[in-house]
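Accompanying notes for the structure given below.
One protein chain is absent from this view; the other protein chains keep their places.
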Amino acid sequence: MSAAESALASPSPPGTPWWRRVLAFVTEANVAVVTLLAVVGGLVVGALLIIVTTPATLHAWGAVGRAPGAAFATSFSTVGNAYGALFAGSVISPSALGHALTTGRGWTGVFTPISETLVSATPLILAGTGVAIGFSTGVFNIGGQGQLIAGALAATYVGFGVSLPLVPHLVLVVLAGAAGGALAGFIPGILKARTGAHEVIVTIMLNYIFLDLLAYLLTTHPLQQPGQSNSISQTIPMTARLPHLFGSTLRVNLGLLIALAVAAAASWFMRKSTLGFEFTVIGANPSAGRTAGMDARRATIAVLTISGALVGLAGMSTVSGTDFFLSSGYGGAVGFNAITVALLGRNRPLGVVLGSLLFAALSTGGRYMQAVASIPIDLTTVIQAVIVFMVATPALVREIFRLREAGAGKILLFTKGWGG
Amino acid sequence: AGAGASTAPRVAAHRAPAVAVPHAAKHFLACEVTDTGGINDRSFNASAYLGLKIAAKAIPGLSYKYLQSNSTSDYAPNISTFIGEKCGIIITVGFDMAQATQSAAKKNPNQKFAIVDFSYTPAMKNVLGLVYHTNQDAFLGGYLAAAMSKTGKVGTFGGQDIPPVTIYMDGFVAGVRYYDKVNHAHVVALGWTPAKKRNFASGAFAGNGTFTNDFTNQALGKTTTQTLIAQGADIIFPVAGAVGLGAAAAVKQAGPGHYMLWVDTDGCVSAPQYCSLFISSVTKGIAASVSAAVEAAARGTFHGGNYNGTLANGGVALAPFHQFANKVPAKVKAMLNKLKAEIEAGKISIDPNSYPAS
Amino acid sequence: MSAGERALSDAAEAAAVDARLVSLGRVRGMGVFLVLLGVVTLMAFALGVTGGARATFLLSTPPSIDLSPLVMSVRPVAIACALVCGGLGIVLLVRLRTQGSYLIFSAGFCAFLWAFLAWAARGNTLNFVQMLAETMVAATPLVYGSLSGILCERSGVVNIAIEGQFLAGAFLGAMIGSATGNLWLGVVSGAVAGALFGALLAFLALRYGADQIIVGVVIVAFCTGLTNFLTAQVLTPDQTTLNSPSTFSPFAVPLLDKIPIAGPVLFDQNVFFYGAFALLVLVHVTLFHTRWGLRVRAVGEHPRAAQSVGIHVLSVRYRNVILGGVVAGIGGASFTIGSIGEFSAQMTAGLGYVALAAMIFGRWRPFGALGAALLFGFAVSLQSFLAVLSVGIPSPFLSMAPYVITIAVVSGLVGRVRPPAADGVPYSLE
Partner (left out) sequence: MRLELAGITKRFGDLVANDGIDLSVEEGEIHCLLGENGAGKTTLMNVLFGLLHADGGEIRIDGEPVRFSDPGDAVRRGIGMVHQHFMLVPVFSVAENVVLGFEPVRRLGFLDRRRARAEIRRLSAEFGLAVDPDALVEHLPVGAQQRVEILKALIRDAKVLILDEPTAVLTPQETEALFTIMRSLVAAGRSILFITHKLKEVLAVADRITVVRLGRVVGHTTPAETDEDQLAAMMVGRSVELVVHKEPARPGEAVLEIAGLRVVDDRGVTVVDDVSLDVRAGEIVAVAGVQGNGQTELAEAVTGMRAVAAGTIRVGGRDLSHATPRRAIEAGVANVPEDRQSDGLVLSLSIADNLVLNQYDRAPYARHGARRLARVRADGERKLAEFDIRAPSAAVAVGTLSGGNQQKVVVARELSRPVKLLVCSQPTRGLDVGSIEYVHRRIVAERDRGAAVLLVSSELDEVLALGDRVAVMYRGRIAGVVDPSVGRDRIGLLMAGIDAVAPPPGGAKGESP
């Protein structure tokens, strides 16, 4: 269920004053509250990690007997700096804002952080939605990384391979990205349907296979940059790049809109489309689906293909949105973060969007945090993990924060096991 | 390979004793953006960072920091973050970052950059490209390895089939073949067979060799090395950054009579626990040239362009023998010095294909 | 007994299903595949070489007693193998019975492999023994990982966190082993690290009914981030004291190590290897022959049934998940103090997931998982030898070989698997 929905669903008899209803809402373990507290929890854990691993604070705590005040002061300032940077780097930097307000210039500087956050949220939304569709059909797609690469490869080839005017070229590139990912998803799909090979195994293996394939293609004509002997691809032309939304300096681009559109479509698809319903049924009880005339094999293939296509779009969105070329370092953790984001969003596109924004903010902020406070960016991974831990166990959050059991908007988080 | 028009070793010129120049002394921030290998890769990222540290020692008031890149998509934002941080100079590491660096440099003509393992043609005003002719010292390493091998087989492998790696292996193989030629020996170099003709754009392989396709998976490095040893090699030359530690583990396990050449840095400094295995190291003066570039920038004497590290300007070198100082025959040492001189003078070829393979 | 009873017994026969049997379609597939392989062998390896080409296989390395190397003339060997391979394929097709089909197939496939190796090593020498030895080494962490998985999932808890437990074990093992200079302490702390995350999984999944796969996935993310973070913050600044442990060196088992081939392959390894096999036997025996094992499996198959005979489902699961953590933690330690020495970020390179695959592939049975692990290990070792023999296959394709082979086997031979019935299903009394 979506946060929005649970907000409406908070059960309190009509005629209770609004503030009572608000109070009731914020003290019950509904999605919104739990997620918020999860974020708090994540930041707390992160803060502790900073304190116990920063020499300065450790030193201060060593002398806590003599100067307890100092210990706290140092800890606070260290954590404060770090998290200040985290915020400034991901949402808005107060100093930049102040500067802009006073001088009236440098507004782009004000919006850069949020733009960067949106940029790194884009592939997460797409890939996360893809994985979520799989989950809600009982298919566990760990192949995000592979499908990402496949999509990126296809988009790149079409990007430099063909020359067309902007619009048709872009359309082609987008389709190519989807197609590439779809192919990478189709493989485990068909294997599971025809031979029963478990998608978890196959998708994991495909991740490595695509990594190696990328490495190979990058040193091979035509992908490799001409005259370049390094494993680096040709750069895609302007016509194949997703246009920026707000001027050249802010990198947030059309990819974001595509991602949001896809999420909305997916939400509709899972809730209202007949195929989505078929997926749900087969995810919940394949044999019942079969009795009702559904084709479980076809559905399995379709699910993994669609799931792959969306992840492939994520690959496209990075190549033609921000990178414009491929190299061996491509991809990073997007494929795996997609899984976490899907879970954080409870397999609901809306949730995935929100989750992606949160994750993106943490990692863009993390970059700035490392630059300013020299706290390794990996801290944000830890924070992200803790958040999902807590979202996945509302009962725990309820206990820690003494919340009431939620009526409506109760959190139901599930995946299917191996399913055989 | 990579024989770029060697401009005068400008950078090296500034590596005189570091006297703190007042106007540079107040505050200067030097920044490094790592590639996906990470700051602790025991290879060019680490070396570049060492360069920053050296510069910081040399120049009071110089502070430094780094940003980790986890994927290609991080390069541009990492660079712009540092631009926002008012870094005096930004060191970018690896050809992966060439594009990001170039566009950032174009956008910010006053921002100084130095990029490791890449050179721009035409050269840029505010970017210093640092490239190293490591086939020169690798040639010496190959000769040394061949001379020290008891089994008549030496082995090498790379982290990935890319020029910064294979150029080492070319030199190494050339050195081995040269040894065979002049000593009528039959030492074989496993792990890399350079193609007669290099032609990347066509997609033909620049040779046929052993690669881990990974700069971090040390276990793979260990397996590969054990394989080389199993196939008879007794001296291993891994060209794969931290994966080399896997190689070291394997060599150590293989027991006495098995040794190796470390790469990029002096192994006895960067991986001291294995110093007893390192006959020598085929180094690449990243730290020195980076620190030189930083110091130049701090002193306001920075010029863009390209820097080619060679044996001649000390940009590449064969490291000291350390524990092998008296195990390496004097004859060999003398020969190495002679070869060094000849290479500097361009008197002998370091192209593997100019010598017959045995 | 009444006629009805008789009818029942007949009915029972009629209804009997053996889940372990492979379907005939699959047998047919295997047959066809073998025949094709036979043809390939003939074309590529027999006719594809010059008549006189010879390949030499080293069959003995120290410490085993000396065997003279095996020198083969490639073409005849390849032809023989082709015949065996194709022949067995035809056997499968004509007898079309499921019993023993795996055996026949494996035999045929081995014939193909032999021909392939002979071809790859033509005009060259292949250290066959070392190839097998490396297979073992590569398989070892996978054995730990899949055993961990089996321990958890046999009791009905999905443990996707193996990769994370590997990392934690590798990290703490290296750090403690290095700081104290005592490798055994390293092993212990590796186990502790694994156990901690096992406990976390158990706590969240069992006490709070959190989804096991979600918690697992997140534990991996958590461990990755944490070890990366601590490596940068704690280890790197103090590399020499905190992150340069020595490593367990192999020790040869007296006498046994003299056995040709088996000696160097099985009896000249380090403690983690021997440990893995000891553990393997231990888990198998306890799981299938003791009261403990019976109850664990009951809990994993049908918790309510177990509970209805007074077995405490949750405590069984707690125990097993934590045990699984211990095993995975030790496996993790083998990456550092059992192999390389120092810890480096994400050094487990996804092997935790491969171990998971091995467990599924091995049908949640220790020796099945061993088979999977060995297959994967062999593929790893094979690709590195092929690279050194420079057979002319682009190296990226060589490195994808293990993964391709795994997929081929999983879809070609294994097919649909049957996990413990209650695997991943949260359990609550009411």
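A, B and C are the chain letters, set down in written order, and residue numbers restart from 1 in every chain.
Here is the rule we go by: a contact is a pair of C-beta atoms (placed from the backbone, for glycine too) under 8 Å apart; a residue touches a chain by one contact, two chains touch by 3 or more.
As the structure is a computational prediction, the values presented were derived from the model and not from experiment.
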item: Touching partners, among the displayed chains, of the absent chain; value: A, C
item: Residue among C:184, C:251 or C:292 touching the omitted chain; value: C:292
item: Residue among A:108, A:285 or A:374 touching the omitted chain; value: A:285
item: Per the touch definition above, residue among C:302, C:319 or C:365 touching the missing chain; value: C:302
item: Subunit A residues touching the omitted chain (full complex); value: 271-275, 277-278, 280-281, 284-285, 287-295
item: Residues from subunit C at the interface with the omitted partner, ascending; value: 1-19, 21, 23-24, 98, 289-292, 294-295, 297-298, 301-302, 304-312, 421, 429-430
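The rule is simple: only the chains that are shown with their structure count from here on.
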item: Selected interface, A-B versus A-C, where C-beta contact pairs are more numerous; value: A-C
item: Chain centre separation in whole Å, for subunit B relative to subunit A (CA means); value: 37
item: Centroid distance [mean C-alpha coordinates] between subunit C and subunit A, Å; value: 32
item: Multi-partner residues of subunit B (each touching 2 or more other chains); value: 68, 161, 205, 213
item: Subunit C, residues touching no fewer than two other chains; value: 232, 394, 396, 399
item: Subunit B - residues contacting subunit C, complex; value: 38-40, 68, 155, 157, 161, 190-191, 193, 205, 208-214, 216-220, 222-224, 226-228, 230-232, 242, 245-246, 249, 253, 272-273
item: Contact set on subunit B toward subunit A in their complex; value: 1, 31, 35-36, 65, 67-74, 76-78, 81-82, 84-85, 95-96, 98-99, 160-164, 198, 200-203, 205-206, 213
item: Subunit A residues within the subunit B interface of the complex; value: 89, 109, 112, 116, 119-120, 212, 215, 219-221, 224, 226-232, 235, 251, 318, 322-334, 364, 367-368, 370-372, 374, 376-378
